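The other protein chains are all here in position, but one chain of the complex has been omitted.
Moving on, here comes subunit A:
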Amino acid sequence: MTSYSKEVIADLVAGTLPWPQTRRIMSAYKDDDRFFKYVAVLQDRVGWKDPILLPVGDHLFICQSGDERVTKCECGHSFGDYRRNWKLKAAIIVRDSEESLREIYPNSDLPDPEWMEIREFICPQCGTLHEVEAAAPGYPIVHDFEPDLEGFYRDWLGKPLEPLNKGG
């Protein structure tokens, strides 16, 4: 069975693994023990102790925080219960003018701000840009991901999560 060391996974996640080695990993049979090594690598990276249950972005994690399961930024900021859309608790910058769009697209033709705006969802604590939506004005904010967290741990990983003491 294919397996890699935690150090290799750490380098892979950080984008620092040399390309020939990365390429070999891409071409090889997948390593079935990846998930928990990956979570361990991320747990080492964050500066807090709440156990990570599932990464949902580059710096966003569902974690066990006391009795709750919350979506957390790598800086430690909590966006609340993981079943709710974390974006609703984020900070936002909306680019809906030629001037603000030009800051990101310096030399191309721009979208018509009457037809499309760029929405940046930001951690209000550390300023990390977690997600960008390109949407028509008035389009509801998307709830990107609603994982079947319990089912994943129970049926796919074979390690059921402890039941929550209270609803959320």
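By our rule, a residue touches a chain if its C-beta (ideal position, glycine included) is under 8 Å from a C-beta of that chain, and two chains touch if they have at least 3 such contacts; residues count from 1.
Going forward, contacts and distances are computed from a predicted model.
Its record in UniProt calls the unshown chain "Hydantoin utilization protein B", which is the match among "ABC transporter permease", "Ligase-associated DNA damage response DEXH box helicase", "Oligopeptide transport ATP-binding protein OppD" or "Hydantoin utilization protein B". In the full complex, subunit A touches the omitted chain through residues 9, 12-13, 15, 17, 19, 22, 25-27, 29-30, 32, 34-35, 37-39, 54-59, 87-94, 102-112, 114-116, 118, 120-122, 124, 126-149, 151-152, 155-156.
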